[in-house]
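Here the complex is missing one protein chain, while the rest keep their positions.
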Amino acid sequence: MSSSKWPVVAALTALLAVGVSACGSGDESASGAGGGELSGAIRIDGSSTVAPLTEAIAEQFQADNPDVRVTVGTSGTGGGFEKFCAGETDISDASRAIEPEEAEACKKAGIGYEDVHVATDALTVMVNNQNPVTCLTVDQLNAVWGPDSEISDWNEIPGLEADYGEELALYGPGTDSGTFDYFTDEINGEEGATRKDYNNVGENDNATVTGVEGSPGGMGYAGYSYYIENEARLKALEVDAGKGCVAPSVETAQDGTYAPLSRPLFVYPSKEALKKPEVRGFVDYYLENATGVAEGVGFIPLTQAQLEESQAAAAKAGA
Amino acid sequence: MLEAQSARYGEKAIEGLLAVCAILSVLTTTGIVLSLIGPTIGFFEVVPIGDFLFGSDWTPQFEPPGFGVLAIVVGTLSVTLWGMLFAIPVGLGAAIYLSEYARPRVRRTVKPVLEILAGIPTVAIGFFAVSFILPEVIQPLWPGEFLGGAEGRPFMALAAGLGIGLMIVPIIASISEDAMSAVPRGLREGAYALGATRAKVAVRVVFPAALSGIAASIVLAISRAIGETMIVVLAAGSTPNATFNPVEAIQAMTAYIATTATGDISTGSLDYKSVFAVGTVLFLMTLAMNVLSIRLVRRYREVYE
Partner (left out) sequence: MSPRNRLAAAGARATTRAMLRDQPRGDVIRNAAFAGLLLLAVLIALAGLFALIVQAFAKGSSALSPDLLTNPPSTAFPDKAGFRPAIGGSLELIAGVILFVVPVGIGAALYLEEYANEERWWNRLIEVNIQNLAAVPSIIYGILGLAFVVRGPLDLGFILAAGSMTLALLVLPMVIIAAREAIRAVPDSIRQGSLALGATRWQTIRRQVLPASIPGIATGVILAVSRALGETAPLLLVGATVFVTFDPTPFGADGYSALPVQIFNYAVRPQEEFQALAAAGIIVMLAVLLAMNSFAIWLRNRYEQRW
């Protein structure tokens, strides 16, 4: 074994490292030569609910503009705003409106923004196909999901007309998600207020579907896309917020009658970022294509009126 | 060791450089301790340690928050228990077979296969656990409503436990087999000469002689099981639940750290610090197991040398 192996090994290692990084690196030419050749990088982070829509749009955008690099993170709505208000991201995905503390932080850091409504989600309460119940009021939902709830059987739900003696099996999303925040806020009156003994599915909303499907007394809540993908396997409850039972659907979410569980989904571009032509281009592209892509990823598309409002907001932010 | 006659300055410099490389390991440990300590102390400034150790619910993001870590510690231990119940018989059985019964050709085929098993990434095992073990093995075979029944459950401690068990079988098998091979042939041959059967030799002579090595392998396996993340994230669930019931979903400490630290919490918040507090508990638990296992290994090595 001669010592001439050394340089070979070293050279191969170096070659491997250099070769791989050479393949990967592209140059970052800042703004493209005027006239349509967009390039640069766009950093997006935030809600994991909105992310699939943003990702789908980003894919198509990058196909049309190959010199732009878009990354979409899923740190959650809150985590996304934190990075956004620290200037680390260009656009924040959000499944709820920005909160006062977060707005304060952005103001302190000098980050200006505008909330752009890009789609609507209809948070759906799902039950097992065998379940005869078709509608629950907000109060009944609160009775089941509230922090002090001790209801363990469907027949214990106050004011229930149907007779269904099955044991309750509850499934809900992770506590990091905007879905959780929104549901607890609307149904239980306070974000984070919920009974403790439900099956927490964490990142894996699909588990809500499997869980409810497999338990006769199952009840779970998740975004509309999870219901729509699995329509045959589950039943969506109608929700009565005081004006009658309303089922979740594209129409009822768009006109707001599916209350209180229809929620707007936003992207928040920063004013700073909008100065970059690639970000400007992306936001415009987003709005142009959002209505087309939304249903594909399981969301409710904007109405024409909502779309125009959003486009105005985006224009204002970039001004 | 003979010292070279002509010492050069370069020699000292090189020795120093190499020492620096070695010291990096100490720095890493210091780094780990430092990165955990600050936020953990900050955490305990807000949450009384009694609540942490004895509180009943681990619900840091609910309103009002609960910080009883027992729920996720029990979750981790539950998965570890089911994993060990699978891995100890299978691992030891394989070790005894390879050491006392197998012909050389069989050994040469089985040992590499076990090494392959050891190298499977945990995300693959987790995926296997949740998409195959849970629906195709546990749910069909589970007796009816026993302990609540296995139907309709997307996550299960047992599924994650079996996945972890599969992951640690190679650890137990290979270290135990090493320990058994270290038992001098003389002991075996003496027993055979007295008329003992192979089974008797394996169980009554070799096994007790290799006991500290076997114990070391089990302790090491427990430590690995406690520290495992991906399998529990994929198969055990996110519901903190202080139960050893195999069909229920639980949340392990590692899963809590992984899902919370990548999710939606602001740095500096109490949630964020809770991640580090749990990390500290995890680090201390595995450290204790590792120290124990090293002691045991040293003991079995010493016996015959």
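First chain written, first letter: the chains are A and B, and each begins at residue 1.
One rule holds in what follows: contacts are C-beta pairs under 8 Å (C-beta built on N, C-alpha and C of every residue); 3 or more make two chains touch, one makes a residue touch a chain.
Remember, it's a predicted structure, so these values are computed and weren't measured experimentally.
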Sole contact to the chain not displayed, among A:Leu38, A:Ala58, A:Leu168 or A:Ala193: A:Ala58
Selected from A:Gly110, A:Gly165 or A:Gly296 as touching the chain missing from the view: A:Gly296
Touching residues (missing chain, whole complex) on chain B: 1-8, 10-11, 14-15, 17-26, 28-29, 31-32, 34-36, 89-94, 96-98, 101, 110, 112-117, 119-128, 130-132, 166, 169-170, 173, 195, 197-199, 202-203, 220, 223-224, 226-230, 233-234, 254, 257-258, 261-262, 275-276, 279, 282-283, 286-287, 289-291, 293-294
In chain A, positions touching the absent partner: 1-3, 5-6, 9, 13, 16-17, 20-21, 23-26, 41, 43, 51-52, 55-56, 58-60, 62, 69-74, 203-206, 209, 226, 229-230, 293, 296-297
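Everything below uses one rule, namely that only the chains that are shown with their structure count from here on.
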Chain centre separation in whole Å, for chain B relative to chain A (CA means): 35
Interface residues, chain B side, partner chain A - complex: 57, 59-63, 66, 151-155, 233, 237-240, 249, 251, 255, 259-260, 262-267
List of chain A residues in touch with chain B within their complex: 75-80, 82, 147, 169, 171, 174-178, 184, 190-194, 196, 198-204, 206-208, 210-215, 218
